[in-house]
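Let's look at chain A:
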Amino acid sequence: MNVMDTRSTSALLYLDGVHVSFDGFHAINNLSLALEPGEMRAIIGPNGAGKTTMMDIITGKTKPDEGTVLFDGKTDLTRLDETRIAELGIGRKFQKPTVFESQSVEDNLLLALNVDHSVRGTLFWRGSRGEAEQIDRVLETVRLKDVRRKLAGSLSHGQKQWLEIGMLLAQDPKLLLVDEPVAGMTDVETHQTAELLKEINRDHTVMVVEHDMTFVRELGVKVTCLHEGTVLAEGTIDQVSSNDRVIEVYLGR
Partner candidate 1 sequence: MLDVKDINLYYGAAQALRGVSIAAEPGKVTCVLGRNGVGKTSLLRALVGQYPLASGSITFDGADITHLKPYERARKGIGFVPQGREIFPLLTVEENLKTGFGPLKRADRSIPDDVFSLFPVLQSMLGRRGGDLSGGQQQQLAIGRAMVMRPKVLLLDEPTEGIQPSIIKDIGRAISYLRNLGNIAIVLVEQYLDFACELGDNFAVMDRGAVKFTCTRANLDPAEISRQMAL
Partner candidate 2 sequence: ADDTIKVGVLHSLSGTMAISETTLKDTILFLIDEQNKKGGVLGKKLEAVVVDPASNWPLFAEKARELITKDKVAVVFGCWTSVSRKSVLPVFKELNSILFYPVQYEGEESERNVFYTGAAPNQQAIPAVDYLMKEEKVKRWVLAGTDYVYPRTTNKILEAYLKSKGVAQDDIMINYTPFGHSDWQTIVADIKKFGSAGKKTAVVSTINGDANVPFYKELGNQGVKAKDIPVVAFSVGEEELAGIDTKPLVGHLAAWNYFQSIKTPANEKFIKDWQAYTKNPKRVTNDPMEAHVIGFNMWVKAVEKVKSTDPDKVIDALPGTEAPNLTGGVSKMLPNHHITKPVFIGEIKGDGQFSVVYKTKDLVPGDAWSKELDGSKDLIGDWVGKKCGNFNTKTNKCLGSGT
């Protein structure tokens, strides 16, 4: 772990001048972004703008070619691996729902719980009432109580989305990265998800990527629009959505 002597920023998440290219294709270009503690930020942007890639960088899946990525003002995320980053308290929901298909919904949550993740810890683990209650709570929230014993693999697409959100809740990280949480949800569910995120935001920092403008509007938070791997516009939803460039490349006329 690399701990710098002094905090250089108050932001919980701080990206500066990040570049990534894949075989010559520049997916992220000089991207800079800061997320204050407790903030919720909505990220929008055209398909292929680099939103998911940005999350890959933050969570250690992709190493940037250059640039700074700081967590909590002092930890250089580019030097850490996925596990370490998760341990620091960064949780992620993937765009394509990824759950442990051959384990039950319940076990998926159990695995996500933010408890001792060491080999020793899990080997000598014994379930506690607290954990069980937490799992029940999460199941309640994501409305998967009825299917708690089902294998995650047999859930429908939307149910998997919910389960992944549930895992994120169980993980209880400081920073939540949520990639397209309402894709494939009904309008009602979209609304519920927005409420859920707002609630989570009370004591967590959240970054959420979505294309559903209604949903983004409902969140009512600062919006960043990415385009070709860099920030195109930032501001309230109204500011951003009235930006000509944003309309041109993203919203359409």
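In picking the candidates, the idea was that all candidates are chains of the complex that A comes from, given by their letters.
Definition applied: a contact is a pair of C-beta atoms (placed from the backbone, for glycine too) under 8 Å apart; a residue touches a chain by one contact, two chains touch by 3 or more; residues count from 1.
Quick caveat: nothing in here was measured; it's all calculated off a predicted structure.
Note on chain A: across the options 1 or 2, its touching candidate in this complex is 1. Note for the complex: chain A touches candidate 1 at residues 22, 25, 44-49, 52, 95-96, 154-159, 161-162, 180, 183-189, 211, 213, 249-253.
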